[in-house]
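Left out: one protein chain. Kept in place: all the others.
Each chain gets a letter, A, B, C, D, E, F and G, in the order it is written, and its residues are counted from 1.
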Amino acid sequence: VNRDQLELWLREVAAGRLSPEAALERFQDWHSADLDIAQLDLHRELRSGLPEAVYGEGKNPEDLRRIVERLLTAHGRVLVTRLARDSAESLAASVAGCVYRERARLLTCGEPHAAAAGLVAVLAAGTSDLGVAEEAAHCAEWFGHRVERHYDVGVAGVHRLLQRLPAIRAARVVLAVAGMDGALPTLVAGLVPAPVVAVPTSVGYGASFGGLAALLTMLNACAPGVAVVNIDNGYGAAVLAHRIAIAGSLPAAQDA
Amino acid sequence: VNRDQLELWLREVAAGRLSPEAALERFQDWHSADLDIAQLDLHRELRSGLPEAVYGEGKNPEDLRRIVERLLTAHGRVLVTRLARDSAESLAASVAGCVYRERARLLTCGEPHAAAAGLVAVLAAGTSDLGVAEEAAHCAEWFGHRVERHYDVGVAGVHRLLQRLPAIRAARVVLAVAGMDGALPTLVAGLVPAPVVAVPTSVGYGASFGGLAALLTMLNACAPGVAVVNIDNGYGAAVLAHRIAIAGSLPAAQDA
Amino acid sequence: VNRDQLELWLREVAAGRLSPEAALERFQDWHSADLDIAQLDLHRELRSGLPEAVYGEGKNPEDLRRIVERLLTAHGRVLVTRLARDSAESLAASVAGCVYRERARLLTCGEPHAAAAGLVAVLAAGTSDLGVAEEAAHCAEWFGHRVERHYDVGVAGVHRLLQRLPAIRAARVVLAVAGMDGALPTLVAGLVPAPVVAVPTSVGYGASFGGLAALLTMLNACAPGVAVVNIDNGYGAAVLAHRIAIAGSLPAAQDA
Amino acid sequence: VNRDQLELWLREVAAGRLSPEAALERFQDWHSADLDIAQLDLHRELRSGLPEAVYGEGKNPEDLRRIVERLLTAHGRVLVTRLARDSAESLAASVAGCVYRERARLLTCGEPHAAAAGLVAVLAAGTSDLGVAEEAAHCAEWFGHRVERHYDVGVAGVHRLLQRLPAIRAARVVLAVAGMDGALPTLVAGLVPAPVVAVPTSVGYGASFGGLAALLTMLNACAPGVAVVNIDNGYGAAVLAHRIAIAGSLPAAQDA
Amino acid sequence: VNRDQLELWLREVAAGRLSPEAALERFQDWHSADLDIAQLDLHRELRSGLPEAVYGEGKNPEDLRRIVERLLTAHGRVLVTRLARDSAESLAASVAGCVYRERARLLTCGEPHAAAAGLVAVLAAGTSDLGVAEEAAHCAEWFGHRVERHYDVGVAGVHRLLQRLPAIRAARVVLAVAGMDGALPTLVAGLVPAPVVAVPTSVGYGASFGGLAALLTMLNACAPGVAVVNIDNGYGAAVLAHRIAIAGSLPAAQDA
Amino acid sequence: VNRDQLELWLREVAAGRLSPEAALERFQDWHSADLDIAQLDLHRELRSGLPEAVYGEGKNPEDLRRIVERLLTAHGRVLVTRLARDSAESLAASVAGCVYRERARLLTCGEPHAAAAGLVAVLAAGTSDLGVAEEAAHCAEWFGHRVERHYDVGVAGVHRLLQRLPAIRAARVVLAVAGMDGALPTLVAGLVPAPVVAVPTSVGYGASFGGLAALLTMLNACAPGVAVVNIDNGYGAAVLAHRIAIAGSLPAAQDA
Amino acid sequence: VNRDQLELWLREVAAGRLSPEAALERFQDWHSADLDIAQLDLHRELRSGLPEAVYGEGKNPEDLRRIVERLLTAHGRVLVTRLARDSAESLAASVAGCVYRERARLLTCGEPHAAAAGLVAVLAAGTSDLGVAEEAAHCAEWFGHRVERHYDVGVAGVHRLLQRLPAIRAARVVLAVAGMDGALPTLVAGLVPAPVVAVPTSVGYGASFGGLAALLTMLNACAPGVAVVNIDNGYGAAVLAHRIAIAGSLPAAQDA
Partner (left out) sequence: VNRDQLELWLREVAAGRLSPEAALERFQDWHSADLDIAQLDLHRELRSGLPEAVYGEGKNPEDLRRIVERLLTAHGRVLVTRLARDSAESLAASVAGCVYRERARLLTCGEPHAAAAGLVAVLAAGTSDLGVAEEAAHCAEWFGHRVERHYDVGVAGVHRLLQRLPAIRAARVVLAVAGMDGALPTLVAGLVPAPVVAVPTSVGYGASFGGLAALLTMLNACAPGVAVVNIDNGYGAAVLAHRIAIAGSLPAAQDA
């Protein structure tokens, strides 16, 4: 709720066009749907640009179905992440219009978001990073962006990356997914002017410590301009990429 | 060096307008200045948007002076970070046109970059975070952005943040600086649609472990859209903010 | 055993009404029941307010049954935590009067404790934290408190929390359960005067490191008044809440 | 700001007794005092029971003086923690009515809070833990509580603790401060019914890792009822103790 | 090989009673049995008091059988640790004279070592620590010691320990096994003059981090005289206890 | 206080030879001396074999003097560890009969303990470990043991250790002090039958992490029989060595 | 691509013998084969001496088959690491000329590399380290080296190592594989002049933390000359050994 709206309501109350009770009610009812186990944040899209997504892991089928249906009703679309094939199939059986992508473990129901400006380049260092990269890529597409994939361009054979540079330089935001040494994003950030969203993966031998090594590498990137997100968090990377890509087109930002 | 330029040169070589020796030379001389102790990356601005900055900590005065002078010659401006007052004063004595900001520990010589689009909001959770916040804010201003500061808006008194929301929502990118629990960025990301650059600081009691606690909080932000950088890295946050703010205006990105 | 009792016994011994041997015996027999594998601490309730609970995980069925029966005989009630459905069912088959709550993985046999003063508010940041939150809520109810649940009120949509504030402010102690960034308790502690018991959960992406991120956030809460307990320890949180809620009514404390 | 107050204002606005502009103003001016470097949270006491304290470490003298004076004006008292002797003396020179306690590194200006119910027992395991224990004890006294100190009662000589038990059992809340193995709180929690606030200190040989060992011991206390706070955080422990001690007397909690 | 023996051989060689080749041979053949996959250290008992034991986990059945048989031939007895019931049964089917203890996961073949002086007290903090405690207790018995078990004497109900003190004080060495807060050994070491071997276990809630919390507690024991071994290492604790118990009876030590 | 003594007193009380008040008094007065800042544990020697030592670091001169004098009165001797030269000199100026050893940072006042059986061998891996090794060696001598030092026998030149083996094998307990890789104790434990007390030191390059590397090596020693103490804790190692050396001569242990 | 080649091409372009387009093409097509999911680095052997190997874990059968076949076509041989028996068998069914080694989890197709100079000694501390040691040994053999295995020569029985020394000293590079305390490499490096490649394994009790303890030991080896690789990374150790063994025979290095 921004200041303008608050002021508008206060004026309506002052003018007697809105009773104090109704104002309170409006506040309460508007932004969330209470399902006992969840208070769905229906207001989120208005506030921060994208509706609430559903984290699929560990939810029981019935809870999941209720949440998906309620969000679908409210927004006309819903995105479920980290969903196993089994759960996806049972969900798709009871909710119409859903598509499942196994490698990315994503389920989408309804239509994607309207097309949004800004090409997103998704890079993956190795073939073991594809699951996370695909999660990021599909989410970015779902949010309305054109996505170009550049996979297996890790620093062990740096020519593979250099070769793709012209294409990568065309992107408004670059997502670089890497496990093991996690060195890809720092290299890329030294070669392009776009912001680089770095996604560490949990892929690696013992001393990668479940992605910690890659995470630290990225946080310590000697080329500035790297934005780090959580380990294996392809979805979060895509949301960040989306916010970056449309940053210049936000109404408020335009005025500034 | 992008593909177009390479092709152009190859064509010139093919046409006999450029000898192979000259082409090699051009390549070599163009992008770096060798000072024995440093190979200044003069090519960096062309490649990734901003010239190389100088990390001031631990450099001896003579090395520092040579590096600053060489970069000043090449670019007409130079930015030195993490510089103690002593070093700044001795440097300013031999290099003309330098300004030092103590709280931010920044020295700038020459004129700032040309004005760039995109308001940058810099938030700090507490007064102990001001050093890092000021480093970020001054760097962003140096890169040409208009900056608005919102300090001491930490979650212990959340109304201070809510009160500033309308102003913050006008920014194209939000920098949130916080130590201790590091909870500010996650809260902000749930309230605005702009990308939030989170900067953990090393401020806190024992179990903050030098900023590790705030860093982990930010990486685990339950509101997506948070870009994390290294602990106390105000400069890096500003570079990332700059890249984000101009992402929509990059020539290549425009075509895409 | 407090000083008064010791003095009383010494006087009885002095008066010849109690033989030294009997005094020793009394000491020995009174407070524990030896089952070879366990020395049940029957004295605990008298000493610290609540009887010993049984940690169900990893105990074999026969050991579990013997322990539960012995405690039931001594106290008339028993609480078993972290119990899988299988074990619960086989136990309920041989011990009468037991109820199992699956989400909370709790088994209770006998009647709950007498009603105790002090409303306990149990908050959960997200739906994935419900298992731990339900463990805490049911335990608090078992200890005699009235409990109000406020689930899915995490900081990603802070209005959901603000909306519930009046209700939460009515509680004598607030339990805030959160995984991922663990930011809920610090926010709450800035908004209410009651003590906030913070329970980190192991829910989250890679860099949550099994709840470590949330734990550190809570320990570094910039709003003072937060009491942190172990990761996923809903039972421990409830015991602490109980102690807090009745702190003002303890006989000794009354005198002080 | 609670619901009742908000409703009252809305009614005044509805009745035309308060203009929307004035209502907005009131909101803005009421709860914080903007000093550029700090937004003092004057509203905090109303909201969460105690006014904002000042963290003295690392603040420059001038900033510190301005903050202390402003808070003193607003509340009639102010508490500064982690203040070195030098800073305390220069501050006391310009602000009247201040007292400094060196071992606790605390400065207080003005009168203490009104007497509050609930004896607070402060335990310290060893003499090296006294600085933190004194910070906690003096803060609790400042908040209006009667405090009893039991120092050097660590588990290496457990009879020292057992001997003090009757006195400790009279407390409404027990603060147990310990470094090294941090075993004191778990022992105490098994012997008294009051909540035990555990404060790990950074005292110890190498593998204490700056208090981490004691912190983990306390989080893993096998006796439930232990509330853990940050390493060396005597002030935070006192605030928590205060909240616990008065939990039963809060107006809202009374109604519940 | 000690100096006396070396000198003796050299003298025999000098006297021509032993050829250099034979001396070399003797050296080579004496102390190890080569099985390709293992070089059994048959010399170990002579050198350090106890023969090599077999770590059962992860060995394939055939390798295990060959190793056990070879050691049995050499020493007349063998001890296998960390052995699953399945492997134990298949091994016992092909090797005669073996006994398996499931809770301790130990297999012993042949007769125990000759009775050795020194009562060993084995303490366990809770019932979840019994597996490790039983491993330690049975190993100590296998090495020839009389063992007394004191289980479930953790600090949550410290009277259970105090009650057993006279018996524990009779031991020449005390083994204290504890998970969670790991506070038992430090308490015991403050109450008895015997060396206390502390064994952390991996039992506990999230922030025990697989026994790390208990391990650190024990290393930081504020009562000196605590010897720490690896997490869950009951066997290692028993070997250490054995060495301690017989330390006064070693021939060399006698002379000293 | 053991059972026999308690029984004796009770019998005296029963016989009217001791009033209950006097018995309580005796209990209270006997074991501790209250100095406000410290409750000296005068009872410790009787209970666990050695009197309380004083940890010198961070204590202020006056507190230190009072504690030392009180212990000296009670026991006729006192040991102060981790004491800087300055503090030692000012202390020696006011307390008679004190000796300071700088490398070991130890101050002793009065006569050493009576000679105790059992040669103690103190090994140090490198010259940088000498401070810790000397602390251990002098403490062991203070406790009455004969000590032999074998310094600079680290595994980088293993022949230096092998050469000393016959001498080392004569010890009843071996203390092995090592930083860096911490490999000395595991090697020694494979070569002698005596218990090996391993003391990690904080000596080493970056990845030694203040002694953590050596600590872990010692805990994971593949030769069983290694007792690990805290990093740089020479005093603790000596106490443990003392307990081990006299374990066979304890009265209770003798009976067992 | 080295400088000479680049110059040659530029000269050909200058001479009109190579069109700019063809030069670009050549660059592009030469070094990688794009399989969508992978960009095979066919150029790697020329550049860094050995062709790309395939990491078998977690790849689906079809992807694996395509990659193996493509590499086999390009190089005439392929090495697959970390391959489970199941996957190996299904792969061997469709690709001819493959051999699987279960203990090492390696699959090789085609002929080994040409014989290369330099004996490689592979040492393993214990029998539990054999899997990793065999992976290293077989890989080294595949790369053309003669390999000698010395297994179960850990420091718990150091004579087993000393006995093998003459043989080990004949090696050009020594691979030392060890879990638990990881002390073997430091000992070896003090005894031979060859470089020692240290491979920590994840074998050990709790405080080995998945190989971290051994890793740190090796990094802190007090004998210099130890090269550390990742935990359980037998393949990486073999590649490093290969590079070391042939370092003296590289054409460029010869000239230097």
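Rule of thumb we're sticking to: contacts are C-beta pairs under 8 Å (C-beta built on N, C-alpha and C of every residue); 3 or more make two chains touch, one makes a residue touch a chain.
Every value quoted in this text rests on a predicted model; they were computed, and no experiment measured them.
Annotation: of G:40, G:158 or G:240, G:240 touches the absent chain (contact as defined above).
Within the full complex, the residue among F:92, F:116 or F:207 touching the omitted chain is F:207. For the options A:18, A:68, A:83 or A:191, the residue in contact with the chain missing from this view is A:191.
Mapped onto subunit B, the footprint of the missing chain covers residues 1, 27-28, 31-32, 36-41, 43-44, 47, 52, 55, 57-59, 63, 67, 200, 202, 210-212, 215, 230-233, 236.
Of the residues in subunit E, those that touch the hidden partner chain are 7, 10-11, 13-14, 16, 19-20, 23-24. The chain not displayed touches subunit F at residues 127-128, 130, 151-153, 156-157, 159-160, 163, 204-208.
Basically, only the chains that are shown with their structure count from here on.
Remark: subunit D and subunit G have CA centroids separated by 58 Å (rounded to whole angstrom). For this pair, subunit D with subunit E, the centres built from the Cα atoms lie 49 Å apart. Measuring from the averaged C-alpha position of subunit C to that of subunit G gives a distance of 54 Å.
Counting partners per residue, subunit C has 44, 47, 156-157, 189-191, 204-205, 207-208, 212, 215, 219-220, 223, 230, 236 as the residues that reach two or more other chains.
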